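One structure below.
Every protein chain but one is kept in place in this view of the complex.
Order of writing sets the chain letters: A and B. Residues in each chain are counted from 1.
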Amino acid sequence: MKNSFVILLKSPKFMIGAILFLLMLALVLIYPQINRKDPLEMIALAFQPPDANLWLGSDNFGRDLFLELMYGIQTSIRVGLIAGVFATVIGLIIGLASGYIGGIVDNILTAITNIFIVIPSFVILILISVSINSRSSLVTAIIIGITSWPWTARAVRAQTTSLRGRDHVHIAKISGHSTPKIIVFEILPYIASYVVMAFVLQTASGILSEASISMLGLGPYNTISLGIIMNWALVFEAPVAGAWWAFIPAALSIALITFSLYMMNTGMDEIFNPKIRS
Amino acid sequence: MSANILEVSGLKTYYKTRLKEKVFAVDGVDFDLEEGKTLGIAGESGCGKSTLALSLMGFYFPPLHYGSGSIRIHGNDIMKLSKEQLRSKVSGREIAYIPQAAMNALNPTLRIIRFIEDIMKEHRPELSKKQVWELASERFKTLNLPEKVLRSYPNELSGGMKQRTVIAISTILNPKVLIADEPTSALDVTSQKAVIKLLKDLLNKKYIRSLVFITHELPLLYHVTDDIMVMYAGEIVERGTAEQMIFDPVHPYTKKLMGSILVPEEGMKGQKLAAIPGAPPNLKQVPPGCRFAERCSYARDECKVGKVPVQTNGGNMYRCHFDTDTLKEWYANEQS
Partner (left out) sequence: MNAYSRYFFKKLFWYLMTLVIAIALNFFLPRMIEGNPVSLIVSQMSKGMTDSDTIKRVYETFMKEFGIDKPMWEQFVIYIKNLFIGDLGTSFGLYPKKVTDILTSAIPWTIGLQLPAILVGWILGNLLGAVAAYKKGVFDKVIFPVALFINSIPFFTLAIIMLYLFALTLGWFPLSGGYDFQMVPRLSLDFIGSVIRHHTLPFLSIVLVTIGGQAIGMREMSIYELNADYVLYAKLLGIRDSKISRYVFRNAMLPQITGLALSIGTMVGGSLICEIVFSYPGLGTWMFTAIRQLDYPLISGCTLLIAVTVLLANFTIDMIYGLIDPRIKAAQMEEE
């Protein structure tokens, strides 16, 4: 594990992604400590263009967009990470159970997984979000997490099934190790790199999902996220007003975060998946 | 006296790792092969025998690279040819290859006959589709392969049948040399026999003129080949006739290798199965001196330094510091 981490540091793709992500994270965590104003405070006229004071101008309510953006990125990353954790953990549990136990359990879990892969997750996302009246960003994150696990489950199941037949697992079984112990010591280490990659991807797709449902007006309440900034811009017709600063920075921020995560994932993929190596 | 069909000298090929290190898997190999003869190459996994097989084809695909040396077929060095000349004049026509994992060697979405047509388009463009079909079905019939295989997709064939089909395809242009890399290792005993019979048929019918057979199963070589070479850590450590290599090896490594297998042959009964302790050296850092010294029970201090001389024992060669008589004496002492 330590060795693979050292190799990762030599992958330019992974490093570009990781550095980009960490820089952004540092900026949005540090800036609000310096500028302690409330991002929702109206301090200017509507749609003021960027200047020395308001770096990214103001939105339709006359709020400082740069400050809003800092909080927005924070929320989006947090929602993405929580959604990523939920999706990965659920997917991991279902995939491991399905792949390791096999038999009827496998059949049932695989059927459920396949069904939820086909039913578009954003449909379920909309149906649940529409029904919950007060959504905090945590609730939104959890909803996203529990609608996006099937991919991880499918992949983990495939890997576990092939591991189950390996000698070291047989030996552990014959030696009388308990099932949880075998899973933790004989299976998990072999799929660890894969799970980390799945988590990174799930985080990226969680950020995109949050942005999408926030755009629809189903995002979290009482907070600022990148999707919500875009929703405001659209509802109050910022494009028509020519206020590019109200949506382009937020749009690019989403793209940059997901891009950095995808880059990390690709870098890891090239290292851990020798078939892709060329 | 028949001429050499294949002459390899000073062949060095290496893998480039991600960290740009060179790992020489074939490190200065010399040998030649007479027309009509079969040569076996044996060794533990990781000794470089499969890399040698691939290297003999003259094509190098990353991460495998050509270092130095020559590969002559009927005296012509194929390493001096351009890639295009090699592809159109040599590959499949002069020298052909049977890959280790024949299971995956065929394009899964192409019927066998379509693949043969594609090969013929490169090498015998004058043939019509109908002529190709006749030629292929004729060849398959002679080799006792069912004609319907031609119309099948690879996945519709059993493992043994797939392997025989690959052999038939590889030899359809009557190449002079056939390199077979572990053609039987993934098969059950019945299919193994069929494959061996097929290879012998090809030689008897002169569809191929000589065969290089690579395997880790030594007893198999005794039945198939005239000569055997043993590889260790990228080098040839001993070469001799099959008879001599199986029953009277000189090099301590060959000796151990023979001891580590059960051969159901007369005079071999009662031999104990003895694994060779230790592992082959890391090819990234080859030790100076004899590469086997680490694991050799006869090794002395002088083995670990200096160049290892190539010695002869009759018509055979081996790579060791000690002469045949010394080694034989040690072996005799050990047995008593």
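The working rule: contacts are C-beta pairs under 8 Å (C-beta built on N, C-alpha and C of every residue); 3 or more make two chains touch, one makes a residue touch a chain.
In this text the structure is predicted, and so the values were computed from the model without any measurement.
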Candidates B:G48, B:G69 or B:P99 - the one touching the absent chain: B:P99
Option touching the unshown chain, where A:L127, A:I171 or A:V184 are the choices: A:L127
Residues in chain B touching the chain absent from view: 57, 59, 61, 87-88, 90-93, 96-97, 99, 101, 104-110, 115, 118-119, 121-123, 153, 155-156, 166, 169-170
Touch list for chain A against the chain that is not drawn: 111, 114-115, 117-124, 126-128, 130-133, 204, 208, 211-212, 215-218, 230, 233-234, 239-240, 242, 244, 247-248, 251-252, 254-259, 261-263, 266, 269, 275-278
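FYI, only the chains that are shown with their structure count from here on.
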Where chain A and chain B are represented by their mean Cα positions, the distance between them in whole Å: 51
